[in-house]
Each structure stands twice: as C-alpha cells, then as structure tokens.
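== chain A ==
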Amino acid sequence: MQVVSTDVAIIGGGGAGLRAAIAIAESAPELKVSLVSKVVPMRSHTVAAEGGSAGVTTDVDTLDLHFHDTVAGGDWLCDQEVVDYFVEHCTEEMVQLEHWGCPWSRQESGHTSVRNFGGMSTARTWFAADKTGFHMLHTLFQTSMKYPSISRLDEYFACDLLVDDGRCQGLLAIEVATGDFVRVEARAVIMATGGAGRVFRQNTNAGILTGDGMGMAYRHGVALRDMEFVQYHPTTLPGSGILITEGCRGEGGYLTNKDGYRYLQDYALGPVVTEPTPKTMELGPRDRLSQAFWHEQQKGRTIDTPLGPAVHLELMHLGQKKLAERLPFIMELSKTFLGIDAASQAIPVCPSVHYTMGGIAADGTTATALPGLFACGECSSVGIHGANRLGSNSLAELAVFGKLAGENAAAFAREQAPTRSLERAASESEASALAILSRQDGTERLASIRDDMTQAMSDGIGIYRTADGMQATCDVLDGLVDRLAHVRLDDSNRAFNTEWLGAIELGFSLDVARAMAYSALNRRESRGAHVRLDEYDGRDDQQFLRHTLAVFEADAPPRIEYSNVNITRLPPAERVYGAAAKTTGDLANA
Partner candidate 1 sequence: MKRMKRSNEPIFWSLFGAGGVVASMVAPALVFITGLALPLGLLAPEALGYERMRALVGSLPGALLLFVVISLTLWHTMHRINHSLHDVGINAGLAGKVVFYGLAFVGTVATAYFLFVARR
Partner candidate 2 sequence: MPDRREIDIEVMRYNPETDSEPHMQTFRVPFDEDTSVLMGLQYIKDHLDGSLTFRWSCRMAVCGSCGKMVNGVPKLSCKAFLRAYYPGKLRIEPLEHFPIVRDLAVDQTDFLEKLEAVKPWIIRKEEKPLSEGTYLQTPEEMADYQQFSSCINCLLCYSACPQYGLDNAFTGPAALSLLHRYNADSRDEGKSERMPLVNSEEGVWGCTLVGYCSEVCPKQVDPAAAVNRNKVNSTMDYFLRFLTPRGGVDS
C-alpha cells in the first residue's frame, strides 16, 4: 500500500474543499495540504450552481436582515450565533473571489451587481450570469494551482477515515485509474464531499453526490444532524431533474398552472406583482413553492408532460436581450434538453430533490465530535440552514466555512504530534473494500438496489410526508442493506472499476438514506421542508425546536437523539411571506 504523509488532508475538491485548501496555503504555507477528490476538482458539483451567492452589499441591506431571512427561512432551526458569523463574512468572501478573478456580473459603473432570490428581503445575491457556481469553482480551482503547498490526488476515491487513539488521523483512498489503495496520513482531515441528493430518484444533483463523506463520518460515530430536512427545488426539468435556477424568478419569471394562472397567489404568497418583489409570489422560499406545486397537482391543475406533471415557468416577457445577458445557461439548457426557445415558450418545471440541509454535525468552527475531523460545505451541518436553506446561502456557506475549516484544521494540525501508525486500521478497511470486489456468490444487481432505494426515498420522504409512508421507506431501506451484502458485480478488475466504487458509494448512500428516513419518521411535527400530512401537520416548538441527531448503529437502524438549538436574539415566530412579510421585514430592520 502506498503511503502519503501530509499535514492536512481534505476530502472533496468542490467549492468548500478548494476554499479550505487555499485558506491553509495562505494562513499556514509551511503545512502540506493533500486534496483528495474522486473527480478532478473542476468537475465537482459546485460547477452546476447557477443562481448566485449571498452577501450583503447594497445601501438598503443590513446584516440583520440577512440574519433574519436566514433564521426565519430555516424555520428557527438555525444556530443563531453561527448565522451571525456567517452573514458577517459572506461579503468579504465574495470580494475575495472577485480579487481572484471571478467574473461577477457588473453594472455599467463597473461595480458588481446583486439580484433578488427567494426568501431574501432584498437583492443581495451576487451572480455571474447564471453560471455562478461554475465561475466560483473554476476561479477557486485555478487559483489553488498557484500554491505549491497544495498537492492534489485527483480521481482518488476516499473509502474510509483512519481513526486511532480517538482522533482522526487520515484516510484510505483508492486510486481510481489503477485500483491501488493509498493511505493518506494527516494531522487533521477536512470533510467536504458535498450533498447526497442522489439517494432520491429525481434530483438536481450530479452522479457523484452519493453522500460518501457523510457516510464515512457517520460510521465513525459522528452524528448526522437534521437529515430529514431535504430541500425540493420548485423549478427543475421533469424526468431529468436538471435545475432551472431560481435566478429566473429573481429576474422576474412567472409560474403559471395549466390555465395560465399565477397560482402562488392562492398559497399566502400574494399579492400578485409584475416586478420581482422580495418574499412575494415567485420569490417565496423553496419549501412553500414546492408545496404549492403539490397542491396544484392534487387539484388537477398541473400540465401533463411525457415525463410527469409540470407547471410553466414563463420568461418570455423578460425579452431576448435580458435573457441572453442574465440567463444564457438557462437558454442553452432549454434548447438542449427541451428543444425550446425560452424567449418565446414557457419552460415546463416541477420540484426535485435539490439540497441536504442536514449533514455531518459540526459546531460553528466546523469541528466535529471526532477530534481532528472538520466538515464544511453541503456535507456538513454547521447550523446555518435549519429546516430550509435559502437559495444562494450555500455557495456563500462553502466560501465562509471552507475558509474557516481550513484555518481551524491548520491550527489543529500544528498542535498534533506526527501521526501514529495507521497500518492496521488501513488494512482492515482495505480488506472490507476488497471483499465486495472478490465476492463470487452474489445474486443482486447493483442498479436494482440503487433504483429501489431512490424510489423508496422519493415515495416516502417527499414534499409531504406521512407516518405510514416514512415507515414503509424505512422498511425498504432496512431490507436493501441485506441485499447490498449480496451484490454481484460484473467487473472484477481493479483498474478504473466504477462498478466497484459504485457499490461502495451505494453503501454510504444507504446509510445516509436511513439516517434521513428515520430522522423524518421521528420528527412528529411539521417544520420547514419537513411537512407531514398526518396529525403532526403543525410546528411544535415545545417538543421539536431541537436538532435531530442520527447516530450510527452497526447492524441496526440509526439511533435518534436530539440536541438544543442555539437561539440568541430572534425568538421563534411565524414564518410569513407575501403581503404579511412586510411588517416582519420592518421589524428586522428596527
């Protein structure tokens, strides 16, 4: 087995991992950084983020407003001290990205612009046309190349953390091209492996987002927090789930049902406005918009497309020029995947799973309960998204907390003695990974287990949930764990065996899916993105203004525990949008 010795190892080369790597290189250039990623960093799914990234900039905006929007948007399940830190640091990070070359869209004056986004009281979303994540990721990736202390292990698949003496001291990875194992020994490890949307059938996520990092940390005893909160994005393409950014609505797009009616006015999001108006109509938060779609579908007012029910996203009134300048990628996507010109035709859209609000439980400094392990980006739960993330808060998150994770991991690494021998832990993990490959007596096809998992998740952990539905999902998932133990691969080679890696990924996915399903089943209230149709259809602050912690149990469903939410200055209140929101906005201003 090859051995790589480093100071800080980062798993994940998306926005969060790259930002962390740069932070270490800048704050502690003497430390060696190894960036381990199963795809070359610029292929990470940050690349697909379209709409933008939050940061208070305009004269009418305040940090308080951003704080209020985030906490209310998250239905008060946010840790308020962490949100405070977050909103204070967003803008600085956006400026930093600009200095590194990110081509933010500009005003005539040469200053950067901001656009409106759902659930935000005012325009505060920085954007680079509708390719924000793409430009952020490539800027970070290319900038990372200038630091000699960062060395990359591109296309190395991390399959386990190496823990010794109660401390995370490295990881085991498989070099994809050869199938060889590499032991990466480090004084600190940062997990930045992104989301887990691929555990659902229809989602906006890339194929790589199988929840590996969450699974790895979870199996080593770190709790997964608030996993029941899964965001459905209201505007994605039926079938594929390809995202049509909220930026469309931020620029003034309308949602209409099959009668051409702007149905959101029926769901406490009115009054009907023609110009994009914060927190109103199409700029309501995602959970509310996805729920409204569900009701329209129940009422038979959605449009039938060959790939499922949809409503219309109308951009026609924005005009060719604005669309070409502000939403060029959306124009390209609708041309390619629908064969339509969005300047003259409405885009059929429906909700799909988009974002995992929960993740590896970490505190406001990104440290997890396992010493030496830090987590940032979508795989983490540092406490800012609560029960529902606001669009454009997560790109900002990966910059703000990516940097913090880098700095804190570097500080931690400095204080650690050189790594102890991890040979035994590594060879145990190696053996269990190899066991999948060499198993000859299996009967189960990988794809069918995966498809059954994603179907069960979409059925039971949907926009609306019931005890029966969630229980059924939990049962299916429990059964799938056994079936995965009997998987039979077609491919027994070591070199570039994506089927083998897929089986390892599916193991992580199943663990994550179970954490989601059991967390959901046990939350007997409705909050944010977790909405129940049974008797628990209201928010219950008395019992459930608490974080869910799913704790891994070998050979059993997760153990569900709860922890307190940090509430400092904004006591729980009702979440209101549309006309009712105005007064709340003013309150936050005061």
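Regarding selection, all candidates are chains of the complex that A comes from, given by their letters.
Note that in this section a residue touches a chain if its C-beta (ideal position, glycine included) is under 8 Å from a C-beta of that chain, and two chains touch if they have at least 3 such contacts; residues count from 1.
Note that this is a predicted model, so its numbers are computed, not measured.
Visitor: Pick the one that touches chain A in this complex: which of 1 or 2 is it?
Guide: 2
Visitor: Tell me, which parts of chain A touch candidate 2 in their complex?
Guide: Counting only chain A, the residues touching candidate 2 are 39-40, 42-45, 47-48, 92, 95-96, 98-101, 103-104, 106-112, 131, 134-135, 138, 142-143, 145-146, 154, 177, 206-208, 239-240, 242-243, 306-307, 329, 332-333, 336-337, 445-447, 489-491, 493-499.
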